[in-house]
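Apart from one protein chain that is not included, each protein chain of the complex appears where it belongs.
Moving on to chain A:
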Amino acid sequence: MADPAITVEGAEKSYGGKKALDGLDLTVARGTVHGVLGPNGAGKTTLVRVLSTLLRPDAGRIEVAGHDVVREAYAVRLRIGLLGQHAALDEELGGRQNLELFGRLHHLGARGARARADELLERFGLADTGRKAVRQYSGGMRRRLDLAASLITEPEVLFLDEPTTGLDPRGRAEVWSSVRSLVGGGTTVLLTTQYLEEADQLADRISVVDAGRVVAEGTADELKAETGGDRIDVVLRNAGELGAAVALLPLTGVSVDADRRLLSAPVTDRMEALSGVVRALREAGIEAEDVALRRPTLDEVFLHLTGDDHRVKEAA
């Protein structure tokens, strides 16, 4: 790739003896949105902190906007914006005071900082928050202000660490639309999330991370195809018939949850699978409480990609 916005080769970082990044590789092209998808403890925040110069990696070559994050940290800081997992704001000050403070620290000057603060408050629908301290903001307002603060200088590369975790659907939609409008302006975005849907909505490409390394990478469609796309869930009335149903249903890769009397399997042709299952159950006289098609959850994509779904099947 010619002149990528982010290059990570063999990044390693340990806390005590525990490896948070374990040889992680990543390349992000300029002007694209890259999703980093992974469960709790996968190393997402550690990666973002290394990329944004907050944390020194133990090993690896890591460049952001063409500069090394360790040796040229200052040059990197000139070119990035950061929305951390937790709000990075002065809670005692008001929204405008926060943005002016960060503007001054970006050396926009007093007048420039004030103008920029006005602009951003307007753009993020925070213009009428008055003198309220950030402490008194709602979660959604705080997230928007935090995002505004990370955009003071229209960064070349923007890092968003779980930007919508803890927000209600409306807050989430607001953040999503803000991110979309940014990308139009040529900013490169690296976004971490635990939600497949979020990566799906926003990212051009996705890296699935587990235990500090990338276990799969591709577009959302590629990843979903790899996990078998949609799934079918069948809930039986009688748990005793689970074994018989597994043997007889026209499905492969079935996982069983006996407590919930549930069978689950990936499907390729949605309609054929649905009608096949319903017919087979009826013919065998097995009663089902529910039969439903659904998108795979992150767990399933994840279990599939890390090869753990075989273990699930054997256990069942």
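In this text, contacts are C-beta pairs under 8 Å (C-beta built on N, C-alpha and C of every residue); 3 or more make two chains touch, one makes a residue touch a chain; residues count from 1.
Throughout what follows, contacts and distances are computed from a predicted model.
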Hey, which one's the missing chain according to UniProt: "Pyruvate dehydrogenase E1 component alpha subunit", "4Fe-4S dicluster domain-containing protein", "Transport permease protein" or "Cytochrome c oxidase subunit 3 family protein"? "Transport permease protein"
Checked against the full complex, the residue among A:29, A:93, A:127 or A:215 that touches the missing chain is A:93
For the chain left out of this view, which of A:59, A:105, A:173 or A:258 touches it? A:105
Filtering A:29, A:115, A:133 or A:183 for touch with the omitted chain leaves A:133
Hey, which of A:55, A:191 or A:214 is the one touching the hidden chain? A:55
Where chain A meets the left-out chain, the residues are 49, 52-56, 74, 77-78, 80, 82, 84, 86-94, 97, 101-102, 104-107, 133, 149-150
